[in-house]
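Report on one structure; see the data block that follows.
Only a single protein chain was left out; the remaining protein chains are all shown in position.
On to chain A.
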Amino acid sequence: MKNDVNSILQLKKREKKAEAKSKQKKEKKRPEGVNREVFSLTNGIPPLMGTQEASATIKGKKRALNWKVDKWVWTPFFNPARGDNLKLKHWQKDKNKDEVYSFAKINQKIALVDFDDEEYDKYLKDLNDDWNKEETEYLWEMCERFDLRFIIIHDRYDKKYQRTVEELKDRYYSCAKKLLEEREQEDHNIVKKPFNYDYEVKRKYYLEKLYLRTKQQNEKEKHIIEYIKKLDQKLKKYEKEEKNLAKILDEDKQGNLLRKQEDDSGKGEKKEGVSGAYLRSQHIIAPVPMSEKSQSQMDIIFNEMELIPSQLKPTEKVLELFTEIKKEIIRMLSLHKHIKKRKEEISILNDKLKDMEDFCKISELNKSAPVGARSTGAMRYPPPQIGQDHVPPSMSRNPSATSERLHPSAARQSVQKSPNKDAKSAKGGKKRKAGGGGPGSKRSRN
């Protein structure tokens, strides 16, 4: 090939030599087993990493040829989950043709608590007078068909019997419980957590009521909850300040005025004054660590008394008296504040009392109001038979009773979240908890 190229192209000797050299180089470096083209891909430089040998390489070719492809057949198969001999056809590997149909194991059935005639006569006959044997057996059949999905069972149940979902559940679970107890299998879930018919009926009644609520009612409730949150926060603030105040008044007696008012580190034992040497004149004019407002108020009082701190002669006696004055002033200011707050509180509580009275009157009038726009979705469940012991204690509506509960300490009862509380009484309970009006309060403000 070299000679051909040479003769055709008539290359110079130098280039010939270079060519020859490079070719030799290439030929030298090219390892065996690697094709020329592959080698030239990487420009003669061997790759950094070793490559995995594909099975169809020269060495593995024999292995690849020995591979046998699995044969698939379109064959009829027997399905053990079926009760009959139907043989459908599907594609299956020939070598697997004797395997059991893999989907048959998915055919799981729920383990019903079943009974025979003897057991029925012994235990279940007198359990519930409303049910006879025929219907009980029909129910068991339905339960087996639909895997205890009571909602579907109820939907497909024969209309002549007229049973609700709860009745069906009740019958099944009470019978199952009785049977399990008699068979002494007490650790079954049905025995441990028995089905409570009354609770279910009540729960559905309240759930239905919840769904029938209108948008307005929901928004109202949201408002009230937000309002309560705000009031709670305010209350906490007041409580905190009261605590501080109480501490300050206590501390006053022990004489620690130069400390900040909100400082409740409670170091009542420490002596008055600054440690070490100090100039009294400086001490007199030194600003007391308290808020700007109180500082300015103190300045006003000093002005009225015609007392200018910087013009006082800084003797010991003067200093003593001056600190006394400061103490008294601070005490007076805090007491003023306290009085103001108390007065506000009283007025709010009075408003609240008025609102409560109005609300009571209105709620009496509204007792017979219709449920709402969607009365076509009429409640199928009758109101539950709430026994005497279930009457929540806060149901009373007497104004005198409410005024009794206006005392803040008594009002701090936690709102019970039991389903027995009617929405209105719950509102009332929440109202009593914090200072502030209910739905009527907006009216009074406007």
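FYI, a residue touches a chain if its C-beta (ideal position, glycine included) is under 8 Å from a C-beta of that chain, and two chains touch if they have at least 3 such contacts; residues count from 1.
FYI, contacts and distances are computed from a predicted model.
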Practice item. Among "Actin", "Bola protein", "Centromere protein M" or "phenylalanine--tRNA ligase", find the name that the UniProt record gives to the complex chain excluded from display. Key: "Actin"
Exercise for review: Identify the residue among A:40, A:107, A:185 or A:233 that touches the chain left out of the display.
Suggested key: A:107
Point to revise | Among A:9, A:73, A:110 or A:151, the residue in touch with the chain that has been omitted | key: A:151
Check your understanding: Thinking of the whole complex, not just what is shown, which of A:38, A:73 or A:210 touches the missing chain?
Key -> A:210
Revision key, fill the gap. Chain A residues touching the chain left out here are 79, 81-86, 88-91, 101-104, 106-107, 145-146, 149, 151-152, 154-156, 165, 204, 207-208, 210-215, 218, 374, 376-377
